[in-house]
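Input: a single structure, listed below in structure tokens.
Note that one protein chain of the assembly has been removed; the remaining protein chains are unaltered in position.
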Amino acid sequence: MKPKAKSPIFWPLAGLVALVLLNAVHDLGFLKITLLDGHLYGVPVDILTQGSRTMLVALGMTLVIATGGVDLSVGSVVAIAGAVCAVLLQGGHSLAVTLAAAIGTGLLAGSANGLLVARLGVQPIVATLILMVAGRGVAQLIVDGQVIIIKSPSFEFLANGFLLGVPFAPLLVIALYAATHFALRRTALGLFIEAVGDNETASRFAGLAAARIKALAYIFCGACAGLAGVLAAANIRAADAYRAGENMELDAIFAVVVGGTALTGGRFVILGTAIGALLIQTLTTTMYNLGVPPAIAPVPKALLIIGVSLLQSEKVGRWLGGLWPKKEAA
Amino acid sequence: MNTPALLELRGIGKKFPGVVALAGVDFTVRAGEIHALLGENGAGKSTLIKVLTGVYSADAGELRLAGRVIRPAAPKDAERLGISTVYQEVNLVPSLSVAENITLGRQPGRLGFLNWRAFRRRAAAALARLEVKCDVDAELGSLSVAMQQMVAIARALDTSARLLVLDEPTASLDEKEVAELFGIMRKLRAEGMGIVFVTHFLDQVYAVSDRLTVLRNGQLVGEYATADLSRLALVGKMLGREVSAADFTSHAAAPAVTTQPVLAARGLSRRGAIAPVDLALQPGEVVGLGGLLGSGRTETARLLFGIDVRDAGEISVKGAPVRITSPRDAVRLGLAFCSEDRKGEGILPNLSVRENLIFALQGKRGVLRALSRGEQEQLCEHYIKALRIKTADAETPIKNLSGGNQQKVLLARWLATQPAVIILDEPTRGIDIGAKQEIEQLIAKLRSDGLAVLFISSEIDEVVRNCSRVLVLRERRLTGEIAGAGLNSENLMHLMAGTHEAQS
Amino acid sequence: MTKSSSISSRQLPLIVTAVIFAALFGTAAHFYEGFFSARVFISLLSENAFLGIAAVGMTLVIFSGGIDLSVGAVIGFTSIFTATLIERHQVAPGLAWMLGLAAGAGLGAGMGALIHFFRLPPFLITLAGMFLARGAGFWISTDSIGIGHELYGKISGYEWVFGTVVVPANALFLLAVMLAGWGVAHHTRFGRTLLAVGGNEQSALLMGLPIGPAKIGVYTVNGLCAALAGIVATLYTGSGNPSMGLGLELDAIAIVVMGGTLLSGGRGHMLGTLLGVLIFGTIQAAILFDGRLSSWWMRIVVGALLLVFILLQRLFLRRKRS
Partner (left out) sequence: GFAQTGAESAWRTANSDSMKAEAAKRGIDLKFSDGQGKQENQIRALRSFIAQKVDAVVLAPLVETGWDPVLRDAKRAGIPVIITDRSIVTTDETLYACFIGSDFFEEGRMAAEWLAKKTGGTGRIVELQGTPGSAPANERRKAFAEGIASHPGLKIIDSQSGDFRRAGGKEVMEALLKKHGKSIEIVYAHNDDMALGAIQAIEEAGLKPGTDIVIVSIDAVREGVQAVVAGKINCTVECNPLFGPKVYDTVAKLLAGQKVERKSFNKDELFDATNAGAALPTRQY
């Protein structure tokens, strides 16, 4: 019998479970979820809520990476979208207008990236680096360097609200994951994205509008970042143009790659990305929980990255397979 | 014969996930012989070679070079042992210069620093030996596939090797170049070198090889002296069944005379690529594009298919003028184009056979009208059987297929779109004799189904066999056309070479 | 050496970059009084010395088709590491530098080994390396530490006077490393192997090139360069600071790319990186000469100039190709 191909999400999932267990052993309260004021309350709920922004950005990033690119500008787009929200709400605009504008900002940013990468053939890291640098400046320009306070309960609901006791933001993000998965796998879009990432020339020669597919991925990624910007601003009821979304690109890329999508493009694993994002957030919480001094907080993160990548590598897989040949076959 | 064995492989076995590529294969090469390694696509020839050069490590068996057991762990070990190899796919670095590609890893130099002048001279000398004219400073990627192949051979000859391995070196060469290569091979043989030679051209086998080994399905069929084995017997050994000479008759029927060409081009040209070309394809007609290497055949096809943008000229499909500015336009209009560069422009390496196969059809249908999984599997099943594609299953990544089988998947990709016109650029390159025959039959069937085929091949016999009309290009311009009774190898060759005026 | 036409076509990106640099510098000189001077030109090198040194290593890594995100953090680590050794443990500067270089090279080698042996993506592994180095730097000290050793004053005060032109030690360091990098990249087997690996790793393997040593070696060399940059940074500031070089890796990558080196590997030129440093420096210097931009406008202008530069480069190359 031939060995069954291992699911790409196996190791990230195993990592997540291990991390949760580590916490649970250290502090039994970790897994406790209680009902407080009629909604769920507990660490896992926090992880989901806090992790929802990274999950969202990583969703868009998955597609960009699948086309063989990368988008470094997402953090800046988060900041711009937040700034746009704050200014519009302050100016008395309705929530709908604000949301549309924020997501529109993301679409615009994504289009700019897409134009540079797909039409003009600029290398993705460079193309998006431009917006990464300039974007934060734009965000600060919009709010004139201030932290603008947002006083809109309906806006805040997006990030901190509860629907039937369940936090709204993760619900929204999970719904988006499902919708994206559906849109990609029930249509041919997913295949096209993978094809472009795998061999762009061949895709083009087979009659695919490869440039358009690529641009689309960046636009989608921009929109995701825009929405994440909304959530980030709603979360703290303020637009923090300087710090919002800082280092988010790294977290998102990490989530995508840990989730089983190769940085070289081609095959993507959406569910893996979600798990990867949660893994990062859990790690952060774990460090608070274990009281790791903030100065050396990056170290565990590094170890996690190396650990998960190693487990995903073929070679280690073979070694492990050699250790437990029986289990593998089962 | 009592010449000592230079290379001995005993009981070599190699498994890939889901495929047994080699099982208990013995293979012996003597010093001073040219040994042909033959077999169908996927028989395991390339795998055997890669085991020999340390790309793969064998699961079983033993390698001996001049009596000593060797265990090459990487190609550089093999090279150090005196085994020099040209692999099946051109494996050079396109972004570096020709000179560097020839000398990489063994550049002359002092104190760790390179002597650029010396190694450019050396590269030029290596090319001169093959009688190839080529600027050693040119970027490799800017050369045609054939030229790159010559560079790869030049690289292999640049070492003082005891054993030279050539995996389908002639697949993209024209006759003159093949003849030159053979000349060199014979010279090296005389110097006592052992040469392993893989090819699908039987003529070539009989032209140069002394002995041959046949593989089938990863198993050794046998080792024979070339002179003792007739062609038909050889083909039978390769395919595992008897073949009759009738299988290779001409398929070209009289041109279908219809009123309207399905595809017509007038004054098609692009500066620096091709001078204005007129051509018209009738439904049910196979038109050949003949010409020597670099004569502009691929260029013409690329212009027709919208890959390169033309400077001038118009294209019409079924009489109506059309705008083709991208392959996408072309596909929508019912054109199909099978590129000569399988690896770079054809396959989606990490995607499955299924995805590769349905890809063009899905592209034509658009994003929203996705083929259901059932439809996809049905298509795969059909074409895998129809074209005898050798693969573990439809979900195997295409990069794991042998070269010839990849080519078949690509053909299937285009046939699935049910095109009105199909442009085949070197469709039989690297394809075994059985499959070649099938593809020729397929072309005949396509023609009788009313398709128009533009057929590009460097194999003159093949062009003559399959086409009812041949347009000949020379030095990037259309120089003539042969049809009907005048269509034979000799005429075609003269026209291609530009010596027909003298003849007539 | 005779220059054939195809050599110049291979070096076209380099020429284009040089032309754009000249144009940029000329424009700045036109608008800002006192910009067009040897002093400003030299400062483009001396003020970007450690960035430039890091870019040299980065160029080699990018040649091989890899990327290294850890350089900024390694600079921070080396700077605080050597400063602590010298100030707190009274280690002789020479020895401290050796240890710093060894640490940088060691980290690089480790990352290279992971990348090569386990076929892991360089982006991730070097990201981990970045976290490690940053964490280690902060673990040594979260404060910056001033270095009072007299040797430091001597070296950083050194200048090479050439007529009216004064070239500070930093610029000399940078030029020396550039020269070494150019030699390695273009005149050693190692350098050419890197380009081959970046151009097509599978082919390079089949061509019998030593892929493993090349890949591990290039990360080691880059770690060494980053550590050297960290030491130059301590010379530059006379202190060690664990947060030095924050985000510097992206600047270094931008510089390499501005110099016409392909990020996907296999194609590029060390001279381009020198031009990249000059261009980067010119942009910064022009903004400082202006001195009216608020924080955010500064970012926007840097981004816009980057954009203009990339577009011009595209435009030129596309024109010339067709």
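Think of it as A, B and C in the order they're written, each chain with its own count starting at 1.
Keep in mind that, in the parts below, a contact is a pair of C-beta atoms (placed from the backbone, for glycine too) under 8 Å apart; a residue touches a chain by one contact, two chains touch by 3 or more.
Keep in mind that what you see is a predicted model, and the values were worked out from it rather than measured.
Partner chains of the missing chain, restricted to those shown and counted over the full complex, are A, C. When the omitted chain is restored, the residue from A:189, A:211 or A:232 that touches it is A:232.
The missing chain, though absent from the display, is touched by one residue of A:160, A:187, A:201 or A:264; that residue is A:160. From the set C:115, C:209, C:244 or C:306, the residue in touch with the chain omitted from the display is C:244, counting the whole complex. Note on the undisplayed chain: of the listed residues C:81, C:123, C:173 or C:236, the one touching it is C:236.
In the full complex, chain A touches the hidden chain at residues 27, 29-30, 36-37, 41-43, 46, 50, 140, 145-147, 149, 160, 232, 235-238, 240, 242-244, 246, 284-285, 287-289, 291, 293-295, 297.
For chain C, the list of residues touching the undisplayed chain reads 34, 39-40, 43, 47, 50-51, 138, 142-148, 153, 156-157, 233, 236-247, 284-285, 287-289, 291-296, 298-299.
Keep this in mind: only the chains that are shown with their structure count from here on.
Taking each chain's centre as the average of its CA atoms, chain A and chain C sit 30 Å apart. Multi-chain contact residues of chain C, defined as those touching 2 or more other chains: 262. Taken residue by residue, chain B touches two or more other chains at no position, since every residue touches fewer. Residue ranges on chain C touching chain A, taken from their complex, read 114, 117-121, 123-125, 127-132, 134-136, 138-139, 142, 250, 253-254, 257, 262-264, 294-300, 302-304, 306-307, 310-311, 314. The part of chain A that touches chain C in the complex is made up of residues 72, 116, 120-123, 125-127, 129-141, 145, 250, 253-254, 257, 262-264, 295-299, 301-303, 305-306, 309-310, 313-316.
Chain C contributes residues 1, 4, 6-7, 9-10, 183, 187-189, 192-193, 195-196, 198-200, 202-211, 262, 266-267 to its touches with chain B in the complex.
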